[in-house]
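This is the structure I want to talk about, given as structure tokens.
Here the complex is missing one protein chain, while the rest keep their positions.
The block that comes next holds chain A.
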Amino acid sequence: MTARRVGLPRRPAASGRARARPGSAEDGPDVRAVMRRQLRQALLTVGAMAGLLVGVPVVALWVPAPGVWVALSMGVQCVWVGLAVLHLRRAERLER
């Protein structure tokens, strides 16, 4: 166990690196912070998705034109792509 810890002091503690040590149940506070930031972003994306996924078919109740339905269903697909690109960029920025 002592031998396995030799490498640890060489890492600067404040650089935001993982401070999780093998065999210990505790990890550094930064893992929790990373998780919290990523979870907040993920819930934002999923929330927007869920709102649209339920909202658009419900709103369509009041627009009984089939042409509009076809356009809406394709428009939402484009929104998914936009949402995915946005989430990718934000999630990667959070990891920098």
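Here, a contact is a pair of C-beta atoms (placed from the backbone, for glycine too) under 8 Å apart; a residue touches a chain by one contact, two chains touch by 3 or more; residues count from 1.
Simple rule for what comes next: contacts and distances are computed from a predicted model.
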Report summary line: Complex minus one chain; that chain's UniProt name from "Anti-sigma factor antagonist", "Sugar ABC transporter ATP-binding protein", "glutamate synthase (NADPH)" or "Na+(Or H+)/acetate symporter ActP" is "Na+(Or H+)/acetate symporter ActP"
Query raised in the report: On chain A, what residues meet the omitted chain?
Result: 4, 7, 16-28, 31, 34-35, 38-39, 41-43, 45-46, 49-50, 53-54, 56-58, 60-61, 64-67, 69-70, 72-74, 76-78, 80-81, 83-85, 87-88, 91-92, 95
